[in-house]
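All protein chains but one are shown at their positions in the complex.
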Amino acid sequence: MGSATVKLTIDGREVEVPSGTRVIEAAKKLGIEIPHYCYHPALSIAGSCRMCLVEIEKFPKPAISCHTVAADGMVVHTDSGVAKQARAAMLEFLLANHPLDCPICDQAGECKLQQYYMTVGQYDSALLDNKVKKSKAKIIGPHVMLDSERCILCSRCVRFTDEISKSHELGIFNRGDHSELSNYPGMSLDNPYSGNVVDICPVGALTDRDFRFKVRVWYLDSAPSICHGCARGCNIRVDYLTRRLHHNDGKRIARFKPRFNPEVNGHWICDAGRYSYKTLEDEDRLYNPRVTDGNGDNPGWNAITGRIADALSSHISEYGVGSVAVIASASMTNEEMWAARQLFYDGLKIEKIAWRIPPGPDDIDDDLLIRADKNANTFGAEQIFGPMTHAADVQQVLDKIAEGKIKAWIVLDRDLSPAFGEEKIRKLTGGLKFSLYAGSHLHATSRSCRFLLPTAVFTEKEGTITNFSGRVQYFPLVVPPLGDALPMLEALSRLSAALKLEPISTDPGAVFTALAGDIAHFKGTSYAELIKRWAPISKIPS
Amino acid sequence: MAVQNIIKVAARRREATLGFWERVYIFEVVRGLWITTEHFVGNLYYHILKLFGIIKVHPLTPTIQYPEEQRTLAPRLRTLHRLVRREDGSPRCVACMMCETVCPALCIKIVAAEGDKPQIEKRPKSFDIDMGRCIFCGYCVEACPEDAIRMDTGILDIAAYSREGMVLDIDTLLSLQPAQRRTDKEVDELQRRLLQ
Amino acid sequence: MKLVSRNFATPDSHKLAVYEQSGGYARIRKALEMEPQKIIDEVITSNLRGLGGAGFPAGRKWSFLPKGNPKPRYLVVNADEGEPGTCKDKYIMTYDPHLLLEGIMIASWAINSHTCFIYIRGEYVKQARILEEAIAEAKAAGYLGDKIFGKDFPLEVIVHRGAGAYICGEETSLLNSLEGQRGWPRLKPPFPAVEGYLACPTIVNNVETISYVPWVIELGGQKFAELGSERNGGLRLYSVSGCVNKPGVYELPMGTPLREIIFEHAGGLPEGRTLKAVIPGGSSAPVLTAAEIDIPMDFDSLAKAGSMLGSAGIIVFDDSVNLVEALAVLIRFYAHESCGQCTPCREGTGWMRKIIARVLDGGGRPADPDNLLRIANNIIGRSICPLGEAASLPVIGFVTKFRAEFEEYIATSRKVDAPATTSRMAAAL
Partner (left out) sequence: MNAVLYWTSTIAKSAYILVFPLTLAFFLAWAERKQSAVMQDRIGANRAKFLGRPFLGLVHMVCDAVKMFVKEDFVPDSGHRVLHTLAPFLAMFFALITFAVIPFGYQLTIAGETIGLQVADLNVGILFIFAMASLGVYGMVLAGWSSNNNYALLGGIRASAQMISYEICIGMTIIGAILALGTLSMQDLVIRQGYHYFGWLPRWGVLLQPLGFLLFFIAGIAETKRVPFDMPEGESEIIGFNLEYSSMKFAMFLFTDFIETVLIAAVTVTLFFGGWQIPWLFESGFVWPWGGGWEIHPNVVNILRMAAFAAKVTFFCWLMMAIRWTLPRFRYDQLMDLGWKWLLPLSLANIVVTALVVLLVN
């Protein structure tokens, strides 16, 4: 093998790339985007769409840049007449049998056929003949809908199922212009990563059944975020609506899409994470502060924090602080955990802060993304609560309640019923003298508590979480909280004020700075730096 | 400064075009009054003739007695929208949201749904046009890829007792019919009238 | 002079005994005494070209095998004879399977391959059976197996039947098919000589090419080369079909003039007909007009004339043939056989089929010839494998050389309100 790098010229500009780099990647390095459909950096090279044809000097005919390896002294023209003509011709071929489905196609607006048609397309159709008919709106999996007519047979999805998910559900059948993508007979595209084929499909052939007809993509805004579905912390893009809320069933969050981050999730996310957005605005959201034994009115934040403070103070003075336990969610942000520690441990001297619930029997790590631990920030909880608590396991707390040693609990955004059973939780809380729930949803646990404080879900607040490998990731606020909900940090801050304890800042940046000064794992990290580490958003997946 | 100068210059120019007697104005007032009086007297004469049935048509007034007498509409005049049906009676609209997107007045609201027939993949579950907001620009008709919305009902008098009443739903829009096609003679007549 | 076709008329020529009577399996014995490199050199000297259609010198192909690669090497014999107008391999396999086996043995010895696949097209049921029998005979005689001819050189020959796809005649899709995958051509590079069957170095040769190898050994490279024309060594089989009195397979030297083949060997045209056009090398070769047939039939001369020798399947059209309908048949074939992997070939061939079907149906438009040319030109050079070119070249040839006929067809058959299908041809398409 020759030297480690090669130098080549693309469109008159010289670029040095590691040897073995494909021309398309070398061009990307120069900021030149060569149109392509079948090429995907994470998949093997198919070279079938022929869209990335470029002119290379001394080559007899245009070469596909996704497969041609850059060589020393190569002179590439991506914008010459030959390359442009070739590209226009390929696009014409691709569109020859592509149906005029844009009006009903969910991909419209983020479709590469549309995009390249606008830049390199031939506008006057030479086609007089009928298009080939293939199957439409075919359900090929729980999440994916196939429209074979729209398919340009780039085989990205086939390669995804072969190489990434290794589940081999998809194949291309028939020959010539009757070639058709389909699932193999008897197989359904139901692997845990099936939604990704929708992202990598450059056209509208594979669409998301969940997103289907909900909203046109050009009404959506995008914001970067971090998936809270498991301890992986996949980087995602949140697509949301701010206006025209008659679309998308009146919900703001329309979908999650993976955001490329080579260090965490690459190009992909799992289906569980992708569809976890549904819980964010479902009808079980808690909108207002509540007192369940009262007359069901909405006392408002100021009144309820006062009442909670009175009840908690009198409880502590009657039964002692040892009878109080805090159950925190391991999905809270680092800042919220720090604030909880400040409030309950430093302020109220509660020593029992539990967060650990072992994963269920069905939760296992897989070798791609999915982690058994379904909490987003267990690592952070270990760092922040770990050193001081006397009861890390929730099971311990439940046992002590059963023994009657704990008579009050404060549950932070956690539903215990899936892990421990609804009946048990209801029975245990029934015997408590004081119970407070601060969280985003109504469920068995929160319903059985006496005081309910509504808090924001993760798209409605900002903060940082630490994934299973200790990587701290920032996520911003996407949409304002629903109803009277407040970010947990602010809820804790108000509680602290009502209890007349040391004030807690509601600014996550300030809290993180305090946290980083104290916990070894976060030392040397600044909030501003974490914000800078967002990977960029691209509306159309590469 | 500059702006004030411009105003001054403009004012000077305007004054410069008026002669002295024009600037005195009172004579111009009289001239104006003379014109209006001429019309007044002339019209009064014809009104009286008409009142006593001596003539049938007042030759000077172009007034059309609106609800009884309808003006002939130009064939391409944009009037109240309607949704076009397919041959089988279902709406042509496929809820592509083109019109909703292009509408500068944001008066169209469409909710899409899965088609109810195998050959129709997407259909509008609801299609509301808020006529209180519509500015009759016709962009929706231009944008429609399916020729599903047209503004050819010939209905211009759109009124309701409430804002909600101005919102037309899909059933109303589908029930509207195109205006009667004019004969060539009618169009010629119309053009002659408009050119006069 | 007959080399490969020498035994075609002999009764039971496919039997080992008959073959050996005519001096069979002598050349392998001679070859086994030679150094493998010497054999390769001889083949290079012989100017033996790849007779499957590409015309790549066989010896040079063999010498491309990477040295020092520990992976096993494979020889694959391409018996997927799908080119319309060609039927030569079929005769070799039917009447002289042992000649093929002998060629395989020599080639395997030369390139040090211990496994050889004969990829035979699915429709050749009888030939596959004959080959299986021949292999069994050779195995029984100890010519194949762990020790061939007593030498410490194991060789297995496996007959693999394809499923009838034309594309699998292309070497990389043949290899894909052989591996059990979809018969889609692979991107090149890497070439099969470097990464072929199971990513191992693989030589893919046509049946006819391999069948000439024993004769190169027998005659010697130099003498073999002298039989043909410059840089086109030896003889080859010409399959003549179409409007001639004696269609068939003729073994003639490389460089025999096309006029001689048609009018002397194939018996000329039927009484009262005049020659209109000739396809010289299988359906994918651009057509020649009647004025162009004074041309030596070798790879270089035809390439110079803008056509190609290909598989030497000569198709003759006389004045009774409507070339629009003839082209329609060809396009239909390629559109049907396009594998569908790459865009230009998949969509372009299908599009051309639709246009020509419409023309046949009476719906032709004046712009159609130009549109066909444009589409064909857009396919050429942009597809993964040569099928795109194979489909486009005849279109370009027919439309440019016989444009008047197309225009006339469009003008005269034009229907104002054409019913769905009227023409028998259009129905067939």
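All chains are identified by letter, namely A, B and C, in their written order; residue positions are counted from 1 within each chain.
Rule of thumb we're sticking to: a residue touches a chain if its C-beta (ideal position, glycine included) is under 8 Å from a C-beta of that chain, and two chains touch if they have at least 3 such contacts.
Note that this is a predicted model, so its numbers are computed, not measured.
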Quiz prompt | Contact list for the unshown chain, restricted to visible chains | solution = B
Quiz item: Of B:Thr17, B:Thr36, B:Gln119 or B:Ser162, which residue touches the hidden chain?
Solution: B:Thr36
Quiz item: Which listed residue, B:Leu60, B:Ile135 or B:Ala160, touches the chain dropped from view?
Solution: B:Leu60
Quiz prompt | Interface residues of chain B (partner: the chain not displayed) | solution = 26, 29, 32-33, 35-37, 39-40, 43-44, 47, 58, 60-63, 65
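Note that only the chains that are shown with their structure count from here on.
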Exercise. Would you mind pulling out the distance in Å between where the CA atoms of chain A average out and where those of chain B do?
Key: 50
Quiz item: Distance from the CA centroid of chain A to that of chain C, rounded to the nearest Å?
Solution: 55
Self-check item: Rounded Å distance between chain B and chain C, as computed from the means of their C-alpha atoms
Solution: 73
Quiz item: Of all residues in chain A, which touch chain B in the complex?
Solution: 100, 102-104, 108, 136-137, 212-214, 216, 218-219, 244, 246-247
Practice problem: Flag every residue of chain A that touches chain C in the complex, lowest number first. | Solution: 45-51, 53, 60-62, 67, 86, 89-90, 92-94, 96-97, 126-130, 132, 152-153, 171-172, 174-179
Quiz prompt | chain C residues touching chain A - in the complex, by the definition given at the top | solution = 165, 167, 182, 187, 335-344, 346-351, 354-355, 358, 365, 367, 371, 374, 378, 381-384
